[in-house]
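Worksheet for the structure shown next.
Apart from one protein chain that is not included, each protein chain of the complex appears where it belongs.
Take a look at subunit A:
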Amino acid sequence: MIEFEDVTKVYADGTEAIDGINFTVEEGTTTVLVGPSGCGKTTSMKLVNRLEEPTEGTVYVNGTDNQELDKIDLRRGIGYVIQEIGLFDHLTVGENIATVPELVGWDQSRIDDRVDELLELMDLSPEYRDQYPRELSGGQRQRIGVARALAADPDILLMDEPFGALDPITRENLQDEFLQIQDRINTTILFVTHSIDEALKMGDRIAIFDVGEVVQYDTPAEILSNPKNEFVENFIGENQTFKQLSITPVREVMDDPQAYESAESEVAPAADGGEYYSISPDSSLQVGLTRLLSIEHTTLPVVDGGEVVGFLTEDHVRSYFDSAGEP
């Protein structure tokens, strides 16, 4: 858990980076700090592992004022991923991942096991272990960066524009992969980005920054349906409803399977028609709508683990679209 309490940061040259911010990142959740450049989001993140020190206020890490913790120990307990990745080019992929475990003195066999485990988690084959970072593509390097940050099993992960330097397709893929990884690890994540789309996709909660202040701290759905002021509205940009569809899981709007027992002829064949004509309850409504438009039926079965758990119709999406459109 990370708590910011009235935190202000003024640099030595007098510029005020952040001014009295307050928010809490609950354990195991992801909070995205988003805002235009120079709004203080990166500074806020660096206050957590004390790469920056607050001028006023307190940052609590797992309930303790982080000023009372040893800087080096604190940082070793927090995963850190930066945009430039910062991989160590003179070390192999395996040695890069092993950095923090080695600093904290794990024995070699435990380190080896952990490196293997992380390569697997990142969907990288074991042969990458002995390669050097420069031999890898941007997406692979970024995966190594994330693996390295997770190496010593930190409770907290700080990610500063981790997917910023990638092409859109690689970025999209890595975001999806990371969302899956996130489900498997119980890590509190603070994620910095300038892209509202990335924030909506990755965050359980989003803190929108405007020159040194948090203007709104809410869930993605709340931010889309109730933007607090004009700045937030402008920042979200056009197509708010469509964005809302992309963050709403099918599960939330689907009907019970019983409701459609009588109208089976309308249902796209789930079992014999191939898997294409079904959708997972965790997919977004955006995916659901696209799929509905691409088939000849008006009802799509929602399938989870081989069982039909509900149905999605165009009407569901439409009524959700209508209600989301109204502020």
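Keep this in mind: a residue touches a chain if its C-beta (ideal position, glycine included) is under 8 Å from a C-beta of that chain, and two chains touch if they have at least 3 such contacts; residues count from 1.
Keep in mind that, in the parts below, contacts and distances are computed from a predicted model.
For the omitted chain of this complex, the UniProt record lists the protein as "Osmoprotectant transport system permease protein", which is one of "Phosphonate-transporting ATPase", "Type 2 DNA topoisomerase 6 subunit A", "Osmoprotectant transport system permease protein" or "ABC transporter".
Check A:Thr30, A:Asn66, A:Thr99 or A:Gln216 against the missing chain and you find that the one touching it is A:Thr99. When the whole complex is considered, the residue among A:Tyr80, A:Phe191, A:Tyr217 or A:Tyr277 that touches the unshown chain is A:Tyr80. Of the residues in subunit A, those that touch the hidden partner chain are 49, 51, 71-78, 80, 82-90, 92, 99-100, 103, 131-138, 140, 148-149, 158.
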